[in-house]
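Of the protein chains in this complex, one is absent; all others appear in place.
When the chains are written out, they are named A, B and C in that same order, and each has its own residue count from 1.
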Amino acid sequence: MAKEYEDIPGTFVFDADRSREGYHLNMFCISLRLAENREAFKADPEAYMALYPMTDAQRQAVRDRAWNGMLELGGNIYYTAKLAANDGITFQELAAKMTGMASEEYRDMMVKGGRSIEGNRSKIEWENK
Amino acid sequence: MAKEYEDIPGTFVFDADRSREGYHLNMFCISLRLAENREAFKADPEAYMALYPMTDAQRQAVRDRAWNGMLELGGNIYYTAKLAANDGITFQELAAKMTGMASEEYRDMMVKGGRSIEGNRSKIEWENK
Amino acid sequence: MAYVKAGVGCSHVPAIGVAMDTGITEQPYWQPVFKGFEKSRQWMKDNKPDVIFLVYNDHCTAFSAEVIPTFALGCAAEFQPADEGWGPRPVPVVKGHQKLASHIAQSVILDEFDLTIMNKMEVDHGLTVPLSVMFGDVEDEWPCPVIPLAVNVVQYPAPTGNRCYQLGKAVRRAIDSYEEDINVMVFGTGGMSHQLQAQRAGLINPEFDKRFLDLLTEDPVAGSQITHLEYMREAGSEGIELVMWHVMRGALNEKVEEVHRHYHVPASNTAVGHVILENR
Partner (left out) sequence: MAYVKAGVGCSHVPAIGVAMDTGITEQPYWQPVFKGFEKSRQWMKDNKPDVIFLVYNDHCTAFSAEVIPTFALGCAAEFQPADEGWGPRPVPVVKGHQKLASHIAQSVILDEFDLTIMNKMEVDHGLTVPLSVMFGDVEDEWPCPVIPLAVNVVQYPAPTGNRCYQLGKAVRRAIDSYEEDINVMVFGTGGMSHQLQAQRAGLINPEFDKRFLDLLTEDPVAGSQITHLEYMREAGSEGIELVMWHVMRGALNEKVEEVHRHYHVPASNTAVGHVILENR
């Protein structure tokens, strides 16, 4: 199927294709919502990750805390946010990281009304920036 | 809501009301589909049943293997069949028990074409028998 | 593009699976049941599907009372045969078709059917018995991947016959719009008349079953309007499983030819019915 939504810039729409690709990565992330799993992951990250048949690239993205990279590999933000929470990162700090902004800068942008929709509707607008 | 289907004789329609009533009984029964649970139940039936907050009447119906009684208390046949399987009772033997027929007699009835629909459509037909 | 050429309607009685798994299909009790599938097994060879879209119900095995989806579509890579209380059936793991399954899921949800997507699911006799009777004994793997659609027919109310029929049409639209050139066969399973519970257990209504099969081929819209009350009263409380055949029928053309029909009583507690319908 044609995916019109792929024209939206800086956005990964979590559709069935992404969901399929990211399944084990997302299942790994959601497991961290429970304290006992967080402890097991902390005690031995590699052994804990090995419980989930992720791809090597996904595993590396987890090691690197490559937040956009995880999304690219089929992760969904609500899942990866569980990994961020495990690291003590708030949702706002996580958002900042994904935009490449410093936390303070991102927070200021939000306080001033957030990122404007103008110039952020389609990929062509980003390319012409 | 009026329940037109309550006019069908010798039948418990497993609707939301029955499902609510029978929830823990059914969850107990379905647990027996797994070998480890069957073993735990065999080792100590009362202790195993105590894991499920059934009513006293449901617990007693399980002890008595009161197959129709369980249905009356919100059990559903696909769940209670797991308890029957645990006891080594086949689905046909179970059906026979619920009709009050001997296994052979029931099996013969089925081989001869089963229970006729004639006279078995509504409660009034049963009352006039 | 993908296409649908034929559909199969078929009972999924667990005892039929047991008969095959224990090698007693030649016994006088079972022989007439399996006789009816001889032609079908040849037909399956002559009309080999690339994928089977199989409509069935779980019998309180993979779905407990905790979660009861009306329509649950299996999008996983594979589906393990479930232990229903006497060990899993000794049949191969069922391989899914993830790309087509997700395509169907997206398409029918946008078509306003409220699917539940299953990325992990075991499958019980409701799914494996129809595969066994249609394919015969298989060795290490099933001949093709299968997309399971599990329908709630255990807790009242099941989806209406009309809803099932309309879902079949939506599934067909989804298949017709899938890029790959593959033959998708649709199975509707369950039934026919039977009641497994309480004092009326053993009910069989061949007149109802025959009328159902006639309508299915010739007037599927009329068939899809049969009410829940009529199924439960006339075909027994578990006869309601027949609603699942309407999904299959909805996925076929308006006009079909019935190339095979078989009907036999009994298999354990139930009537066994089976049809093969080809698009015209």
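One rule holds for everything that comes next: contacts are C-beta pairs under 8 Å (C-beta built on N, C-alpha and C of every residue); 3 or more make two chains touch, one makes a residue touch a chain.
Being a predicted model, the structure only gives us computed values, none of them experimental.
The missing chain, though absent from the view, touches A, B, C when the full complex is examined.
Only one of the listed residues, C:80, C:116 or C:183, touches the absent chain: C:116. Listed by residue number, the positions of chain B touching the unshown chain are 1, 15-17, 19-20, 23.
Interface residues of chain C facing the missing partner chain: 65-72, 106, 109-110, 112-120, 155-157, 159-160, 162-163, 166.
The chain not displayed touches chain A at residues 4-5, 7-16, 19, 23, 26-27, 30, 32-35, 38, 68, 71, 76-79, 81-82, 85-86, 90-92, 94-96, 98-100, 106, 109-111, 113-117, 120-122.
One rule holds in what follows: only the chains that are shown with their structure count from here on.
If the chains shown are joined wherever they touch, the resulting network is a simple chain of contacts running from one end to the other without closing.
Distance between chain B and chain C, defined via averaged C-alpha coordinates, is recorded as 25 Å. Among the residues of chain A, none is in touch with two or more other chains.
Along chain C, no residue makes contact with two or more other chains.
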